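Here the complex is missing one protein chain, while the rest keep their positions.
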Amino acid sequence: MNHLPEAWGRPRNDVYGTYDASYLQSSMPNQHTQSPIVTGTSVVALKFNGGVVIAADNLASYGSLARFTNVERLKQVGTHTVVGAGGDISDMQYLHEKLLDSLIIKEEYQNDGHHLRASHIYRYLSKVLYQRRCKFDPLWNTLLVAGWDDGKPFLASADLLGTTFSAPALATGFGAHLAVPLLRRVCPDEAAVENITREQAVDTIEECMKVLFYRDARSLSKYSLAIITGKDVEGAAECEAKNQSWKFAEGIRGYGTQVV
Amino acid sequence: MPSSVLQPLPLQESIHHFPVMTSIGTGYDLSNSVFSPDGRNFQVEYATKAVENGGTAIGIRCKDGVVLAVEKLIGSKLLVLGSNKRIASVDSHIGIACSGLIPDARHFTSRARSEASNWRKLYRSPIPISSMADAMGGYAQAYTLYSSVRPFGVTAIIGGMDEAGGPGLWMVEPSGVGWGYFGAATGRGRQAAKAELEKLPLPNITVEEAVRQAARIIYFAHDDNSKDKDFELEMTWVRLEKGSAEDAAVKGWGKHEEVPKELVAEAERLAKESMEGGGDEEMEE
Partner (left out) sequence: MFRNNYDNDSVTFSPQGRIFQVEYALEAIKQGSVAVGLVSKTHAVLVALKRNAEELGSYQKKIIGIDTHLGVALAGLAPDARVLSNFMRQQSMSSRLLYNRPVPISRVVNAIANKAQVNTQHYGRRPYGVGLLVAGVDETGPHLWEFQPSGMVLEYKGAAIGARSQSARTYLERAFEEFVDSNREELVLHGLKALRDSLAQDKELTTANTTVSVVGIGENFKLYDGDEVGEWLEKLGNVQSSRGGRTGEEAVESMDTSE
């Protein structure tokens, strides 16, 4: 007799035929994270002459539900670096609150005059992301690392695949489609950075955040913005998309009270 | 079996006051983890000897923080001043000042850093000072248990500030014993330093005042014990970061950092003055 527990209480073979136990064994390979759960949308950033501006809204969506509306997705790391994250929020929290916090603590207790700068932190993060994707267990994020490094503004992105990319104007998520063209109008290439003032950069980023709020259904009008210069990091939480105009909505089907 | 073995042994709480030389030639002092017939572990006592030759280290617990100071003996004028640090940060809110074998001290603090980092991973919060002292006492104790290792030639003064208890100051000895202190001293000049610490109204002084006292005490202890050698004063504090609440019962995660250079210089100037005066008039606030 078969004493294995999975054989107990089964229909008798001689009456019902051989029991099909195939569902008990999993022939599937191991699966790790296949999709993000609670997500943040775009991060946008732009270099200017003397620094970088970076912004991300405060929304964490659960599917299409606007689940949390006060999530901080920008994180200051060290003295002159800000890391912004889109994608899975819990993975972002792991990166921000575990890896980066302990990275900085370990750097600072050496007390030897060395400090991690934006390019170092960027390399570290991209290695972490790449290593996780090689384990087929990615951290489901797209990151922008903005900072002041070696007397220059620094801006680069890294994603869940370990892809790395650098440009004077960057945006993740929906912003990669909607904001980048707006940003490139102001800053087509690295050489253009020299002619962009801080005010201009902030205005452009604010404009991007407004447009993203118009057209990205997973976005929020409340966002955080940080300006990194050679001096320090200035952060502004609870920014609100300014000068909104929803006039166009009148001409679109499905908005407001309408006659068909 | 001799009946004396069955007698309960007195609880050994501190190993400082044991006469040392009776151990030699008995054979009970040749290996760690071996008890002598009267219940002593000589290798641990010898490790303590290594500490007693080290530069003086002190810690002061104040009402609003903790001050750590060490007398860093300078063996050569070719050494780079300000390098070769003797007080280590462990996490952002704890500092450890050691006396004894410097390489052992580095091993000890690097373990403390792991403890702090593991605590954070587990609880997502900094480690309380008492828990750190417990962990490190346990670690030191483990090195008295086996003949395959030797005890740490280090006495460590652990200072920090946490959310539950505010300022905390602990001293862990090679045996693994660890006590909490208001004022702790170890190393060559510990007797002189202890005598001076006892005169202070601890813990009811401020960190700023403790900085001046610590400098004076290190100078005093140096003068008493290793006058012929050059030394550098190294001093750190743990206190709440500027801008946070400052009232009578100060609690919160402090920040361990070097005392600003100007403050150290001023404290050293006063310390030198009081040494030259040679007087006891140093006590006024």
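Per-chain residue numbering starts at 1, and chain names A and B are given in the order in which the chains are listed.
Going forward, contacts are C-beta pairs under 8 Å (C-beta built on N, C-alpha and C of every residue); 3 or more make two chains touch, one makes a residue touch a chain.
Quantities reported herein were computed from a predicted structural model and do not represent experimental measurements.
*Asks:* Among the chains in view, which touch the chain not shown?
*Replies:* A, B
*Asks:* From the list B:Ser125, B:Ser147, B:Gln191 or B:Asn204, pick the residue that touches the absent chain.
*Replies:* Selected residue, touching the omitted chain: B:Ser147.
*Asks:* May I ask which residue of A:Glu97, A:Asp112 or A:Asp137 touches the chain that does not appear here?
*Replies:* With A:Glu97, A:Asp112 or A:Asp137 as choices, the missing chain is touched by A:Asp112.
*Asks:* Looking at B:Thr48, B:Thr186 or B:Ser274, which residue reaches the missing chain?
*Replies:* Checking the options B:Thr48, B:Thr186 or B:Ser274, the one contacting the hidden chain is B:Thr48.
*Asks:* Which parts of chain B are in contact with the chain that was left out?
*Replies:* Counting over the whole complex, chain B touches the hidden chain at residues 20-21, 23-24, 29-32, 42-43, 46-53, 76-80, 83-84, 101-104, 106-107, 110, 143, 147-153.
*Asks:* List the chain A residues touching the unshown chain?
*Replies:* Within chain A, the residues touching the omitted chain are 110, 112-114, 116, 119-120, 122-124, 127.
One rule holds in what follows: only the chains that are shown with their structure count from here on.
*Asks:* Report, in whole Å, the distance between the mean C-alpha point of chain A and the mean C-alpha point of chain B.
*Replies:* Those two chain centres are 45 Å apart.
*Asks:* Which residues, counting only chain A, touch chain B once they are in their complex?
*Replies:* Answer in residue numbers: 97-98, 101-102, 105-106, 108-109, 111.
*Asks:* What does chain B use to touch chain A in their complex?
*Replies:* Against chain A, the touching part of chain B is residues 85, 88-92, 113, 116-117, 120-121, 124, 258.
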